[in-house]
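Only one structure is covered here, and it is reproduced in the block below.
Missing here: one protein chain of the complex. Every other protein chain is in place.
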Amino acid sequence: MTKVMNKVKSDIYDTFLSTKFELLKHYRRNRIQMAVLMAIALASVFYLIPTIWDIGLAETAGDFAQLNLGFANLLIIISGALFAGDIISLEFENRTGLILFPTPQDHNSIFVGKYIASVVSTLSVLTIYYLVTALEIQYVYGLSEISTEFLKSYLFSILYMCGAVSLIFFFSSILKGAITSTLLGFFSLMMIMPITEQVMKMVEIEPWFIITYYGGLITDFFGVAQTSGFGPGDRFEATFAPDFYTGLMVMLGYTIILFLLGLFLANRRRGE
Amino acid sequence: MMPDRAAKLGLLFALVLFMSLLITPIVEGQSGGQGPSFGPDIKVEKLEFSNDEPLEDDEITINATVRNNGSVPVQNFTLVYLVDNMEIGNVSGIALEAGESNTYEISWDAEAGIHNVSAVLKYNDEMLPESSASKELSVEPKPVGDVSSLLISLGVIVLAVILTNLFYSVFKALRI
Partner (left out) sequence: MKRISKLGLNRVKLSLKFGKLILKVRWVKMGIMMNRLSDNGNAIKVENLVKRYGDLTALKGVSFKVKKGDVVGYLGPNGAGKTTTIKLLTNLLSPTSGSAYINGIDVFKDPTHALSYVGALIEVPGMYDYLTPHELLTHYGRVYRMGTDRIKKKIKQVLRTVKLKDWEHKKIEEFSTGMRRRLAIGLALLPSPEILILDEPVMGLDPEGIKEVRELIRNLKEKEITIFLSSHLLEEVSKTCDKVIFLFNGEVMAYDDIDKFAGDSQHKKITVEFLNPLSKEERKKLSSLNSINKVKVEGNTATIYNSKDKSNQAEILSNMIKEGFDVISYSSGKQDLEDFYISLVNKKGGNL
């Protein structure tokens, strides 16, 4: 029993070390700084431009939040690709010490640490984005205008982010090239899935199992017609609307299944 | 002879007057109350909603009170309910005694937005705009989802990651 407990404790500490090391690497590669700058810029667009041009801000805090947070989807995809796109594949491609340097650290803990670091980095960027938006709402409309809907939007965007990061992490585990895995992760969420979604809508099949179908829910909390994804989808939007609870299940499915698969494949790949 | 003639003429006049009084309400009732002097005074007096702050998809009962302010009874009127000038339902065969009022209700599944809800009376397929009443109703969009489900989902993810690491460690420790 003590042996099991020691191993568990040791692995938890190793996971923590791996997470910390990955965060340091993201920082030293200036990726965190880039993503934070992008988050601040995106969150300021709908406040700064109307203010500078004096064209007036949105009438209600809800409308403002809906406009501003419309970029959340994009931010999640870009940050996810930045932080998880090459997190496993680059180690294998460069044959780094992580793959070749034998230490008492269990490799499973390293891979779990890597996943956590990707999630934590993307979450930090997303949180900054929501914080800046919240500050703008507080400044323009008052603190009371930061509603429960705002909190729900934030929590849902975290869920969406977990699903997206797991998908990118999975690609990073199976693909050999770092650039290939990053690009595939990015374009699958940015183009491939939204296009598939639109095609399915066109033939009147609800794309309920595609993660990007639920991307629009992030802003739907502020009371707008439910929309999803990117691209010219208006023609078919009326046919289907993503359901919140199905969305939760789909996000959970993507996050957990793809994380486990990615982890299993990364472990197997190391042993080849 | 002269008084007899005068009495006869008086009796005839009284008869005509009586007959005309007797016939007029029926005729006017049939013509839909047109004509200011003899027409029936019937209109939608009050429009009320079961919930003044409804959410999207809530079932709202719209109550319209119709009063016959005239001195004669009316019948065969239809009450039409409109939302943003689109008919959402009606109540037909309305009959009210003089001075009587009655409330008629209809259910409507609210759609998000600000709506103009009105009720108007119709007779012989002809709307009677002067009889209508209208009221604005703001329907808030239904809140999407709830905080607790979101928190539970996030908790499940955290748990999944922790348990994965834990199971793997235990499995490895038991293998040694």
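Order as written gives the chain letters A and B; numbering starts at 1 within each chain.
Rule of thumb we're sticking to: a residue touches a chain if its C-beta (ideal position, glycine included) is under 8 Å from a C-beta of that chain, and two chains touch if they have at least 3 such contacts.
Here the structure is a predicted model, which means the values were calculated and not measured.
*Asks:* Tell me which of A:100, A:179, A:202 or A:249 is the one touching the absent chain.
*Replies:* Of these options, the touching residue for the absent chain is A:100.
*Asks:* List the chain A residues touching the unshown chain?
*Replies:* 7, 10, 14, 17, 20-21, 24-25, 28-29, 94-97, 99-106, 270-272
The rule is short, and it goes like this: only the chains that are shown with their structure count from here on.
*Asks:* From the C-alpha centre of chain A to that of chain B, how far is it in Å?
*Replies:* About 48 Å separates the centre of chain A from that of chain B.
*Asks:* For chain A, which residues are in contact with chain B within the complex?
*Replies:* Within the complex, chain A touches chain B at residues 3-4, 6-8, 10-12, 15, 106, 108-109, 112, 115-116, 148-149, 151-152, 155-156, 158-159, 162, 217, 220-221, 223-224, 226, 244-245, 248, 251-252, 255-256, 259-260, 263.
*Asks:* For chain B, which residues are in contact with chain A within the complex?
*Replies:* For this pair, the touching residues of chain B are 112, 140-141, 143-147, 149-151, 153-154, 156-157, 160-161, 164-166, 168-170, 172-174, 176.
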